[in-house]
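Here the structure is laid out as structure tokens; the discussion comes afterwards.
Of the protein chains in this complex, one is absent; all others appear in place.
On to chain A.
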Amino acid sequence: MYGDLGNKLVQYAKRTQSLGFLPPYQTETVRGVTREVRDLDKDIAQRLEPFGGSFNPQADQATACTLLVNHLSIRRNKRCLLAYHKSRTDKLEELAWKGFDVVDLAGQQVASGNAGSNLGSADGGSSSLSPQEEDYIRQYSDLLAAYKGQWTDIDLTGSLEPPRDLFIDVRALKDAGEIQTEYGAITLTKNSQFYVRQGDVERLIAQGYLQKLG
């Protein structure tokens, strides 16, 4: 029946609401729903054609009813599509605020996308974001960066927990190259350990390059 595909999308969105990552974009289902909308629209146009723009619902109730059913199905599909995409953009914004890097995100998604592919039909694409979503999150991150840039002494996306120590022990989980700190440069190679100032490496911990010890 019309609207079933849309329902599937919303159920999918609902299931993934509590996940920490974004599952792959449901390209096929979204395409299916939009196709349904186009078919319905075509059907409506066809039905109205013989009336030449002077359709009187009172005179032909059966047609009026069919048109209404088609119209409602289109509206329902639209709502399902919008809700699905909104649930995803909300998640993306949340991730952006948590300090995930966009490029990072796309790469990370591949790994988690494969692990979670039993959740839905993974399309086997390289990223679990649709091209539009990638564009969206890139621009959103730019906006966020510009917004944060107004206050140089406060990191808006920083941790709300007051630090217990200024310096902490960290271990590098991946190679991250050289980073500059107030006390000179350190080179992060995999599995090496450092005693560094927490403020310097907070972002790297959030991004998963470093692990806090102790």
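Just so we're on the same page, a contact is a pair of C-beta atoms (placed from the backbone, for glycine too) under 8 Å apart; a residue touches a chain by one contact, two chains touch by 3 or more; residues count from 1.
Here is the rule we use: contacts and distances are computed from a predicted model.
**Student:** Pick from "Enhancer of polycomb-like protein", "fructose-2,6-bisphosphate 2-phosphatase", "Ribonuclease" or "DNA replication complex GINS protein PSF3" the UniProt protein name of the chain that isn't shown here.
**Tutor:** The correct option from "Enhancer of polycomb-like protein", "fructose-2,6-bisphosphate 2-phosphatase", "Ribonuclease" or "DNA replication complex GINS protein PSF3" is "DNA replication complex GINS protein PSF3", the UniProt name of the unshown chain.
**Student:** Quick one: say which of A:Leu19, A:Cys65 or A:Leu143 touches the chain that got left out.
**Tutor:** A:Cys65
**Student:** Determine which one of A:Lys86, A:Lys190 or A:Lys212 touches the chain that has been left out.
**Tutor:** A:Lys86
**Student:** May I ask you to list the residues on chain A that touch the chain which is not drawn?
**Tutor:** 1, 3, 7, 10-11, 13-14, 17, 57-58, 61-62, 64-66, 68-69, 72-73, 76, 79-80, 82-83, 86-87
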